Structure formats: C-alpha cells, structure tokens
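A single protein chain has been removed from this complex, and every other one stays in its place.
So that you can tell them apart, the chains are marked A and B in the order they are listed, and the count of residues begins at 1 in each.
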Amino acid sequence: MPWIKKEKAEKLKEIFPSINIQFYKDNVFIEVSKSILKDFLKFLRDSEDFSFEMFIDMTCVDYPLHRPRFQGVYILYSPVYKERIGIKVWAEDDTLPTVTDLWKGAKWAEREAYDMFGIKFEGHKNLVRMFMWESYPYFPLRKDFPKEGIKDTYLPSLNEPEGSIPSHDYDPYHTAIPTLQDLEETQKARMPEKKAQIVLNWGPLHPGTHGTIWFLFDLEGEVIKNCDIILGQLHRGIEKLSEDITYTQVIPYTDRMDYISAICSNVAYVNAVEKLLGVEVPEKAKWIRTMLCELQRINSHLLWLGTFALDLGALTIFLYTFREREKIMDIIEGIAGIRLNSTYMRIGGVRMDLPEGALDVIRHFIKDFPSRIKEYEDILTKNRVWLRRNVGLGIIKEEDVYQYGITGVVARGSGVPYDIRMLDPTDAYDKVDFEVPLGTVGDCYDRYLVRMEEMRQSLGIVKQCVEKLEELKEDKYLATENPYVLPTLEETFNSIEAMVKDFNLRIYGEQAPEGEIYSSGENPRGELGFYIVSKGEGRPYRLRIRSGAFYNLQIFPELIKGRTVADAVVLLGSLDPVVGETDR
Amino acid sequence: MVKVKYLERPKLNTAEKIFFLDFLNGLKTTFKNLLRKTITTRYPYEKLTPPKRFRGTHAHRVKDGKEPPSFTVLEKFMEINEGESRCVACYMCQQACPIPTLFKIEAVQLPNGKKRVTRFDMNLLNCLYCGLCVDACPVDCIIMTDEFESATDKRSECVIHMDDMCERGVSFDRRRYNEPDRIWIDDEVREKLWGQIRWTYTR
Partner (left out) sequence: MELLAVTIGIVIKSLIFIIGMFLLAAYLTLVERKFAGHVQQRPGPLHVGFHGLLQPIADALKVLTKEDIVPNFVDKKLFYLASLMAFVPAIMILAVIPFGEPIKLFGLEIKPYISDVNVALILALAFGSISIYGVIFAGWASNSKYPMIGGLRKAAVLIGYEVALGFALVGPIMLAGSFSLREIVEAQQGFFGAFIWYQPLAFVVYLFSVLAETGRTPFDVQEAEAELVAGYNTEYSGMKFGLFPLAEWYIATFVLSALAVILFFGGWNGPHIFGALSPYIWFLTKLFLVFMFLLWVHWTLPRYRVDQITEIAWKVMLPLTFLNIFITAGIVILKG
C-alpha cells in the first residue's frame, strides 16, 4: 500500500503546526496531541485534498516508563488517493476522545483497547469489555501483566488421581475462568435494555455460528429487534504471547489465527517482518508463496461455500466442496507437511523447496477444478431458493464499508475495489494477471458471486505460478545470505558459520532495527494487517494484529435488526468470520 | 495486469421459472455424482501413507554412520555409542520452540569430561507441531515422523521420552530414509480421490 507522500504530509504541517511527522521505510506516522486529535481526524476525513474516509485500525501501545503511559495509533486509508496514513497520540490521563462519531468502525477497536489496556474513551456509548468478561480485574496487554498469566483457578484432571504429576510442565492451576454469574453480568452489560419478548442466546456453541461466537438476539416472534455479539471465547492472547518470542516463533501462532487460510496469514506476517528487517526474498520463494496463497484462498472459499450452503440447507454441496478441499489439503500436506497449520513460510523465503511432483499434482488440480465450480454453480447460482434467501439481504453500502473499515470480499461485494493484492502487491502479485471481481448491490448474493469468481481468478493465478515455477526449478528458496534469515538444515550441517548464525538467531532472535511498521496482506477474510513496534530487540515490542473478520463482523448487529433468525444465519455466513481471527 | 470487473447478477427467466429448470439443473448434478465412484478412504481399514515431509510424532535419529559433518564436530564433547540418540544436548530445539517448557532435556558431565544426555522428554500436549525444533537441530537428530495416531486418554502418555523417540526414529528411517523427496508416494488409495495424475518424473 502506498503511504501518503512526504510532500503531501508536509502540507498537513502547514495547517496543523503542532504535529510531528515521522517517516520509517515507506510508513508515515503523524504524532498529534490529544487536544487536537478529534479536529485533526475530522479534517483528514472531510478534507477533499486528503479524504481519509476509510477506518482501518485503532490500537494502543504501552510504554510503562513514559508519561503519559499509553499511545493510541490510528490507521486510515484514503479510497480516493489510494494511500494510507498513521496517526499517533499520547493518551494523557489514560483517556482518549472517542472517534466513534467519526467512524462507527472504531466502536469495537476502542472497546478492545479499553479491555486490553484500560484506556477510557470519553464519549463512547457503551464502553464495555470486548473479549474478557465484565468483572475481570486485569488489563492483559499492559506490560506489567505477567506473560504466563495470573494463576487463579484449580482445575484438576478428570481421569488422573489427584497429586500425580502427569508431565514435567503440567500445572493444575489455571488463569481466571468466568463463573456463571460473571457471564450473566456480561450479558446484561452488553444489552442494557431489553426491548422485546425473549433474548435468545445464539451460541457460543451453536452449529450456525461457525465457531464460538455468542450472539444475543432480542426477539419479537422470530424478528430480531436488537442484537449484540459477545466475542472472546477463543481469545488466546496471541498479541501478548508474541511479545515474548522471536519473530520466527510467531509464525506458528499466525497459523492458528485464521486456521482456514493459514498460509495467507503466514505470508502477511512474514511480509511485514521482512519489511521491518529489510529482507529481500528470492524470486522462487515469491512465486511459491503466491501459488500457495491462492490455493489456500480457493481452499478457504470452498470451506465457506460448503458451510454457507449447509447453513442454507443444501447438504450435498458441503461434501462436494470438501472433496475439492481435500485435494488442496493433500497438496499443502505434501509440500508443507501439515494440512491445516502448515507453518511453511519463513522470514526470507519458504521452509523447504517444492517436492518432486508438486507441480504435476497442482496441474492436475487446475485441469479438474473448473468443472467442479460449474457443478456448484449449477446447483446454487440460479436456484430460486438460493436467490430468495440471498438477494436483498444484508445490503452494505459504500459508506458503510468506509465507516466500519470493512475489507476483503465483503467490501468488494459492495463495489469497493479494495484488494491489497492490487493496491500493494507483495510477492509475485505484481507479475501475475488477474481480475478483481466487484459486486454491484452489496447483498449476500453479491458476496456469493464475488467469492465464486475469486475462486476462478485464483485458479488463473495458480496456473501462471506453475508455469513460472517450471522455469525457476534450480533457484534458491530462502535468502540465507541475509543476516536475519535462518540457514537451511543443509547449511547448518555442513558449515560451522551457518551453525553459529543459526544458534545466534535462535537464542537472541532477529534483532530488528528500532521502528514501527504497519503492513497487511489480503486474507480471504479481509485485510490482515500487522502493526509491529520494534525496540531493537529480537522480539517484537508490540505486535498488533488487524483482523479483517473482526471489523467485518462489526456491521452484523446493524444489518440484522428487523430480520429473522433464519436471515442471521445467511448474513453471518456471507460475512464469513473465523473466530480464531476475530478473537486472536 | 490487475483489472477490476463488475459482476453480472444472473436472473431467472420465465421459462426457467415455470418448468423448474433451476431445480432440474441441480438434480441433474446430484444424479451425475450419484453415478460416480465413491472417493472416501475407509480409514481404519485403509490408510493413506503420509508424505515424507509429514510432521507427525517426534523422533530421534540414532548414531548409525549417516550423520552430517556437524555431528562429527560436536561428537567430540559427547559420549554417544553406536545406536544411541544423536542428541548433543545443545538445547537448540528448546530455544527454537514457541513453548519451550514442553522440552525437558538433561545432560550430565561424565568423569572423562564428556557429556551424556540422560533425559529428553517432550510433552506433546503442548506441542504445536510447527517443526521449528527440527529446523533448529544442528546434528539431524530430532525429526518428525509419519506417525499420527498418538491419541490417548492419559496425560502422562502424551509425554515422549528419548528411548521411544529413538525407536521411532529407527523405524522411520528403515521405512522411509531412502525415499525421494516427493509430494506423496502411494497412489492406490489416493487415486480414488485424485484419479490418474500425469507425473513428469519417472517412477
């Protein structure tokens, strides 16, 4: 993504003389004081010269030794000029003004910042916790919160005698667990006024919620009058965990965020770190990454199609899509070693070279797949039931996309050409031909059509990658000459220098230069952004994950009001959140 | 080149509406699939051989004469007999692991000044199976095998020790050491799903 140009940023200084502009690599962050934050943001949004209409992310960083302690970071995007800007502000008195009146999408981000850092947002309508329950006493992402958590609850094993130690790192003490009363309080806080007859707890464990999301529906008959979403059932604190491990060790955790498209998450993360470290990736690795990313995108869209159709009662499609998905899984398993959480990417390239026969198998898949897409389309696309359920439901307008920071397929379904692959091509995306499909209405049907078309486009990209990789057979797949890149196994075995480098990098981590960077990739679920603050250590000082599904889900309560429970299933399916990513 | 394209929204025409052609189209597709062969693997009765790169339960390679050059350098400080684990207690796997506590590695100093590994436990309940430990091992000792049926109902059985890791490593190497680095080898079971693939290398 091109960031705002230096000259243009300097122009801002003329209007707001008190601001401080920081450049790092291509990133531009503007530091403003808390008093002018609201005016500044409003100016950025409304001014025609800048028009940063789209809200991308809001987060906080904790500097325990600095006064004031917390720094808020906003990232905005201008759909007119196709550029990004970052705004930093120190939270004096641990408070910040809310920007929910400028961007509705800031609602959850601010709640998350409150939940994790304890920063109060003045003027926020319902500032409750985002992931933790209401009576949870701590703020986990603060630096003084211990990384292993605070042990609280005794959870004995159910089938092993008390007192026995089944393994060397077994601990029956668990961090705090919410009681039923806590959950009741949480539920009340989320939906302060009950409007209608019954409150339906849809989830946390429910076949329609695709994971563990807890929906509260205030029902009048079957019509939803009010809705709220309680997230956090799958919150594992990946952001906190990654503050204690090296950049390489974060890669397996990124797998487990959006577990349906692990490779895409890997690539987005690895690209961000490479940008921070200044590592140049070999040509072959770029093409492998692009190819696997697109295979993974097809895989993810297939899972979406299957479960979406299953939600709508078309049971057979589910197994048809899983048939093709199984093939992609086989390919990924053969190349990376594991079907789902592949951890195939490495900083500076990929873990291993492509094995023999990988391209044959992928070519076979490419030949076979178009006829299978046609099968799905035959059953669904023009089916009158499918049309009745999808058309006109959950229409997201262009303003909503900018207001809520909606990205990915959901944004493109509404006709907003926001695709990171096109705007900020990483890897080999600038060398392949493809089309970005856009919807015209922005309802569930458009999102369905966009995803179907994207599968075809991805297949085209895979085809180009296979052709290119045929030529690149003998190239390097890991930039091991770079001091930040771990050597391959073979090099470690054969040279003592490589072994020492390996030891150093494993123990001290990739000591990235001081700075901060925001970089994102196009995940099947939307923009997956990584905001990394480095203090020159081998571990990230702060790693913020901007999850596409989190922002996309935010519009759900707005859209579902006045519709029925049956529509909720369709709408949720078409937004396609993955709880691993929303909760992180 | 990247292009932007607006999608057309298909609509039902009157003939399709009256004669239920949309339903018939779907019914045709399911019928076509009804006539196709089944593609499932009857799991406990037939099993796919995992690819060689598969990251299953961990194992130790033993000292068997196929060690990499780095092992001969590090071996000088170690007391390792033929057929014993190659582990040189460098703790690199533990360093590389995102959850280092799952390793428990102990080594003792022998009277002759050499080291000997006495304990190498891994608690697989905490393992991510990410393979970083394999990449970190400088002597090609810790590997991941093709064994994946490791479910048990006791926590203590999920902890693997050096002896059974060596055993697993020996059995894995006996079965698959000489196998080329192919995407997968057996095709009989996979062919049900995949059909005949045209391989460009000679089998």
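For this structure, a couple of remarks:
Criterion: a residue touches a chain if its C-beta (ideal position, glycine included) is under 8 Å from a C-beta of that chain, and two chains touch if they have at least 3 such contacts.
For clarity, every value in this text was computed on a predicted model and none was experimentally measured.
Here the missing chain is touched by one residue of B:33, B:152 or B:200, and it is B:33. Only one residue in the set A:380, A:406 or A:428 touches the chain that does not appear here, and it is A:380.
Across the entire complex, the residue among A:87, A:250, A:288 or A:310 in touch with the chain not shown is A:310. Only one residue from A:222, A:244 or A:514 touches the chain missing from this view: A:222. Seen from chain A, the chain kept out of the figure touches residues 198, 200, 206-208, 222, 309-316, 319-320, 323, 379-380, 383, 385-386, 388-389, 564-569.
Hidden from this view is one chain, which touches chain B at 23, 26-27, 29-31, 33-34, 36-40, 42.
Everything below uses one rule, namely that only the chains that are shown with their structure count from here on.
Across the complex, chain A is touched by residues 1-7, 9-10, 12, 16-17, 22-23, 25-26, 28-30, 32-33, 39, 50-55, 68-71, 73, 90, 92, 95-98, 101-102, 104, 121, 123, 125-126, 128-132, 134-140, 144, 153-156, 158-159, 180-184, 190, 193-195, 197-201 of chain B. Put simply, chain A touches chain B in their complex at residues 157, 159-160, 164, 166-170, 241, 245, 248-253, 255-256, 316, 320, 323, 326-327, 330-331, 333-338, 341, 343, 351-352, 355-361, 363-364, 368, 375, 378-384, 387, 415, 417, 419, 421-422, 425, 429, 433-441, 445-446, 449-450, 453, 486, 489, 492-494, 496, 499, 502-503, 506-507.
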